[in-house]
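Here the complex is missing one protein chain, while the rest keep their positions.
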Amino acid sequence: MSWRMWLPFLVFFGFLGLAAYQLSQPKDDFIKSTMVGKELPYFTLPPASLDRPGVDSRYFYDGGPKLLNIWASWCLPCIAEAAQLEQLKETGVEIVGVAIRDKPADVMHFLTEHGNPYTRIGRDDLSEVQLGLGSSGVPETFVIDGNGVITYQHIGDIRPEHVPVLLEELRKAER
Amino acid sequence: MRMLALLLAAMLAAPSAAQDAMPPAPFAYRQLDDPEQEAAAQELMETLRCLKCQSQSIADSDASMAGDMRHQVRIRIAAGEDPDEIRQWLMSRYGDYVSYEPVMSTTTWPLFAIPVLLVLIAGLLFRRRFTRRP
């Protein structure tokens, strides 16, 4: 009996272990940004609504941590997270919005319907800022510290249980 | 198999996959005038992964984000950027995931080591088999 005859069995066993492990893992399809820990890329976006100014990356260098929320009026989960964004705003968090592939009229309509937690909203018609941040969908929320460095990425809509996490990340970013 | 898969993809077309109403980016569906540049762009696009659709390259997807990525690729190529620079630019944002062309790195070396090993094993097998005279 040769050890070589055991090789297929061992390889198969390795595969089984891997497959069983992966099956037991909760499946997330998130593609994490590798920009976390790096500085924001330079960008300037025109305003996406009539009552808020546009967004410039230099704005994130004023010393205070902020949330950068990637969203769109045509995205349904964005409606689901509106209440949580409102709650974050009420605790004094500054939220900057980037509207992806959106028309000002639709943005205005969305904001009157679901509330406007943003201090500024930039209009990203070609997903350039989204690509620059390494974001792969809407909605996504980034924590940016006062020196323009991305410290945290939240993928998907913000559920109530995510609010404390974001607040903690913002507190960490303050230091 | 792909059929079955698409069938289910079609069935599962959930409302959360809502689409935006904006027209596609200027260079999403427009080729570059210089055929050489367009060929370079096409070659690159075929090896970049559409982030929304996950199992298609940006060169064969109608998702608007894929269109925006094609736009980026084409205008950067037109501006004289090297395809590898553009790939690097995307990989510095999305990691290895965005590129269908794995590059040798600490996470991907087995993809290259194992085929080399296979060549060696095949060579050994042939040697053992045919040097011993019957």
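Things worth noting here:
Order of writing sets the chain letters: A and B. Residues in each chain are counted from 1.
In this section, a residue touches a chain if its C-beta (ideal position, glycine included) is under 8 Å from a C-beta of that chain, and two chains touch if they have at least 3 such contacts.
Simple rule for what comes next: contacts and distances are computed from a predicted model.
Per its UniProt entry, the chain excluded from the display bears the name "Heme lyase CcmF/NrfE family subunit", taken from "ABC transporter ATP-binding protein", "HesA/MoeB/ThiF family protein", "Heme lyase CcmF/NrfE family subunit" or "2-aminomuconic 6-semialdehyde dehydrogenase".
Residues 1-2, 5-6, 8-9, 12-13, 15-16, 18-23, 25, 27, 29, 31-32 of subunit A touch the missing chain (whole complex, contact as defined above). By the touch definition given at the top, subunit B reaches the unshown chain through residues 1-13, 15, 19, 23-24, 29-31, 42, 46-47, 49, 53-57, 59-62, 95-102, 107-108, 110-111, 114-115, 118-119, 122, 125-126, 129-130, 134.
Throughout what follows, only the chains that are shown with their structure count from here on.
Per-chain Cα centroids separate subunit A from subunit B by 24 Å. Against subunit B, in their complex, subunit A makes its touches with residues 29, 31-35, 72, 74-77, 100-103, 106, 125-128, 130-134, 136-137. Considering their complex, residues 15-16, 18-22, 25, 51-52, 54, 64-65, 68-69, 71-72, 90-95, 97-98 of subunit B touch subunit A.
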